[in-house]
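Removed: one protein chain of the complex. Kept in place: all other protein chains.
After this line comes chain A, so read on.
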Amino acid sequence: MPPDHNLDDYVDAYEHGHRHGGPLRVGLGGPVGSGKTALAAALCRTLGAEYDLAVVTNDIYTTEDADFLRRNAVLPDDRIEAVQTGCCPHTAIRDDITANLDAVELLEARHPGLELVLVESGGDNLTASFSYGLVDVQVFVVDVAGGDKVPRKGGPGVTASDLLVVNKTDLAPLVGADLDVMRRDSAVVRGDKPTLLISLREDPAATEVAEWVRAQVRARQLQQA
């Protein structure tokens, strides 16, 4: 670095990264089939009357998840945007978030009072995570049927997500998964960060996850006030 190089020159490169105002953006990540779309639908049903909300989906074939949300009449069409990820769902939420930012900004422009945007990633593996340039907080969804060793395996989604959801507890007896092991291993790799074991089959309202999301919305509103 030249001696006269001024590090202050870089300050404006990052300070523009912080958004002021606008909705809370929540990433929903996790492996294929773990229940991300089911969770998005549940949150829309439970929180739709409380918050002005919208969803971005990142499916491989673009519209499967979006169609599910529409079919289930959870959200009107103009509150759902599907993003094409060029065969790389992970790139689209972490390395080059342009298409997702376009979708979020489009929804924000269409619904100026938006308070909450859920961004569902395309199903990926345990290394997947969202860039914090795209979302404010992220939920990682794994399921019991994937085996009770998943929390122990770790990976950024399991260890660093703001909320870990272990879904499909109703299947535990059928697949021989030990929920106590999953709970214990999650606590070990995640430290203080919360983990919820849920069954969307038994609680289609996703009560506990919705409560967590409410707390995040409140925290953002306080921080913006």
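Criterion: a residue touches a chain if its C-beta (ideal position, glycine included) is under 8 Å from a C-beta of that chain, and two chains touch if they have at least 3 such contacts; residues count from 1.
One rule holds in what follows: contacts and distances are computed from a predicted model.
Engineer: Which of the following is the UniProt-recorded protein name of the chain this complex doesn't show: "Lipid II isoglutaminyl synthase (glutamine-hydrolyzing) subunit GatD", "Urease accessory protein UreF", "Oxidoreductase" or "ABC transporter permease subunit"?
Structural biologist: The record names the chain that does not appear here as "Urease accessory protein UreF".
Engineer: Out of A:D96, A:E115 or A:D203, point to the residue that touches the absent chain in the complete complex.
Structural biologist: Considering all chains, including the one not shown, the answer is A:D96.
Engineer: Of the residues in chain A, which ones touch the absent chain?
Structural biologist: Those residues of chain A that touch the unshown chain are 12-13, 16-17, 60-63, 83-88, 91-92, 95-99, 101-102.
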